[in-house]
Each structure stands twice: as structure tokens, then as C-alpha cells.
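The structure appears right after this line, and notes come after that.
The complex appears here without one of its protein chains, the remainder shown in place.
To keep things simple, chains are lettered A and B as they appear, and every chain counts its residues starting from 1.
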Amino acid sequence: MCKRSGEALFAPVSFTVKGGELVVIAGPNGAGKTTLLETLAGLRPLSSGNLSFEANKNWNDWLENSHYLGHKLGNKGILSCLENLKFVLEIYGHRYNRSEGKMALEQVGLNGYEYQLASELSAGQKKRLALSRLLLLKHSYWLLDEPFVNLDQMGCEWLYQLIKKHINQGGSVILTAHDQQKIHQMASQHIILEQP
Amino acid sequence: MIRYWAICQRDLLATWRKKSGIYQPLVFQLLIVTLFPLGLGAGAQTLAKISPAVVWILALLGTLITLEHIFKDDFEDGSLALYVRAGLSLPMAIISKALAHWITTGLPTVLFAPIIGILLHLPETAYGVLMLSLLLATPIFSLLGAVGSALTINLRSGALLLSVLVMPLLAPVLIFGAGAVLETALGNSAKGHLLLLSGALILTITLAPFAAAAAIKVNME
Partner (left out) sequence: MNKLIRLYHQIGSPPSFYQISGYFLKPLLSLAIVLFVYGLIDGLFFAPEDYQQKDAYRIMFVHVPSAWMSMFIYALMGLAALITFVWRIKVAEAVMMASAPIGAAFTVITLITGMLWGKPMWGTYWDWDARMTSELILLFLYIGVMAMYSAFDDDPRKAARLTALVVIIGLVNLPVIHYSVYWWSSIHQGSSVKIIGTSGIKDWDMLRPLLVMALATKFYYGYSMLHRARSYLLKTEYKKQWVHLILGLHETKEKTNE
């Protein structure tokens, strides 16, 4: 169960995600999709109930193996695209090398923008920059909050393919969306949030 | 450790690109210090008498105007969530952000203080202690400022609230710091003041990061 401002947001939900699954969280505006995802990401406490990750592993393993991408993208406007990626890798304790970063940017369609400041990118491009972290960090669980917002037709199509590929490789994706027909068709589980 | 250093490094780079974060507090101090002779009369004796306090208060005010953004930008663009998700310890991340803030505002303030001192006819004997006392105190400004900044990240204009919150905490620092310079200017030993200031610094380093981390956690919920 989740709460926002101390009020119960939605009726209790319970679900299990296995490798190779895509879970779509749906519900009207204000239903608490973001809150649920942030709770799963460990950014806010659970008010009741519990979360567990592979019987013999603890919560930190979950944090280490999952990647969360929220509404706030986490790009620094004053840094260039490559510097943003370098920073993310560094705080995760990974080694950064430039060609790897360039490759990730190329994959999300940002080639040519490597040295552009993130603040100069368009909204869709900023989203792509944030998504490129998924490729670099290679975590097996993705938590994506409204990943399709701001992306154009081609971007959405590319993201579908990316998610599909990730799932086929045994990864899992939990995402929120409201009217993406295609993603609903791909989903192996739906979680509909309802009034408490 | 390298992971925390990355935060500090990135903040330094960001401030360096913006520049205004570095020179603004100094320009602010210069503006205010000009007002003192204009208001008090330019008599060297009058100015020398108030100079220890004024230099110190200006250093404090100069830092105060930069505090609001220590965490605000990181909160708004989602970097704070990124730190938590990367499994970084929040108090340590706060220390590295405070360190970056100190390097970009505290250190320039310490180096700039003699210039303000000259403008106010600060007695020559006091410069060493002035810089030493500020060297001990500016990290306290950054750390306590981090607490105030962490408390106000959710507010659109938290500047005044931040001053109200931080001012009572800074009062003891001002007492010891300005006191040290004053005692030296009067020809007395400032050892006691400086020791108390060091004590305050140690106390702040141990407590402030945890207070700021608690504030950030509440704000992110």
C-alpha cells in the first residue's frame, strides 16, 4: 500500500515480476503510478506491506540491479552529454571510457551532440540522453516512469525495440504509461491502480 | 571514495562554467563594504574600530546568498534521486557537495578578506588571524548552509526562510570568529577563540551532514 501526503492513494496491489517480463502500471492521472514506481525504486518508504528481491538477496542488491528513470531525468544542463554520462558512470563506481559513451549516444540517436550542453537539447533529446544511461549501466531491471512522454514517433518505435530486446535477453521492465496501445500489447502483466 | 569525489568534481566544473557563483559573493561584499565609509564617514579610526566585525559579517552574508542552490538544482533535475539510486551514502554525498561549495565560495572569501580588511583599515597585526579564523569558519558556513539548503529544496523562494533558519546557528560562529580578530586587533591573544572555532567546526562536520540527509529524505518522499 502506498500513501501520498498521508492519504492512502490506491487499493493494495501485489505482484511478482520475473526475468523476461514487461509490467505496465496503468491508471488515471493522480492514481499514484509515479508514487508506486518511486517506492519500488526505494526513493520513498513503503507505508505497509513488503518488497522482496530474489529470496536470498537483500535490498541493496535490488538497488544495484535496477535502474530507475523518473520524470526528473537527472541530466545536468550545464554539462555536455558525454560529461553527463561520465558522471553517472563515476558515481556508480564504473570506469568511463569515451568511446563507450559515444557509442551509447549513437544508439539513442544523439550522435553529433556529444559536446553539446544538455540544457541546449530539446525535451525529446533530453529524454534520449537519460535513456542512454540504461544502455551504459546494463542493469537487468528497469523502472521507467512515462518513458514515452516527449519522444517522437521514431523515438517511441526505437524504445519499443529496446524494451523488447531487453526482455528477450532475460531482463525485466516495469513502466508506467497511459495510452500506448503497443506497449499494452507487449505487456505480460498489467497493474491497474484503483481508488482505495 | 572516488564516487564521492566525482560529485565534488562535477559541482566544481558546473560552478566554473557558470562563474557567477564565484564572483557574486565577492562583488556583493565589495558593494556593501563601500556603504560603510559612506554611511559612517571615512575616518580611518572609526573604520578600523568596526573593521574586524564588518569583514566577518560580510564574509557571512556573502556566503548566505549562495546557499540556496547547494541542493536545489540537484533536487530539481533529479540528480539527488540518482545519488540515492546509485547506492551512495547521503551524508557522504552531502559532505562532497559542501566541499565543492566551500572551494568555490569559502576559499575565495578567505582570500578576498584581506582586501576588504585593507579598505576598512584593519590593523596590520590582525590579518593572519582574520584569514585563519575564516579558514576555520567558512567550512562551517558551507555545512550549515547545506542543512538550510536541504530543508528548503522544495520551496520556490526559500532564501529568506533559509536565512532565518541558518542565522541562529551561525551566531556562535560569528561570536568566536569576529571575537578572534577583534582580540588580535586589540593586541590580545586569540587562541581561545580559535580553539572554540575549531571545536565548532568539528561539531558541525559530525552533525550537519546527518541533519541535511534527514531533511533531504523527508523532502524526497
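The rule we apply is simple: a residue touches a chain if its C-beta (ideal position, glycine included) is under 8 Å from a C-beta of that chain, and two chains touch if they have at least 3 such contacts.
What you see is a predicted model; the values in this text were computed from it and never measured.
Residue-wise, the contact with the chain that is not shown comes from B:I175, picked out of B:L12, B:I32, B:I175 or B:I205.
Set against the missing chain, the residues B:V84, B:A98 or B:V147 yield one that touches it, B:V147.
For subunit B, the residues touching the absent chain in the complete assembly are 147, 151-152, 154-155, 158, 161, 164-165, 167-169, 171-172, 175-176, 179, 196, 200, 203, 207, 211, 214-215, 218-219, 221.
The working rule: only the chains that are shown with their structure count from here on.
Computed from the mean C-alpha positions, the centre of subunit A lies at a distance of 37 Å from the centre of subunit B.
Residues 2-3, 6-7, 10, 13-14, 17-18, 76-79, 81-88, 220-221 of subunit B are the ones that touch subunit A when the two sit in their complex. Interface residues of subunit A facing subunit B in the complex, by the touch rule stated above, are 41-45, 60, 63-64, 67-68, 70-79, 83, 87-88, 90-93.
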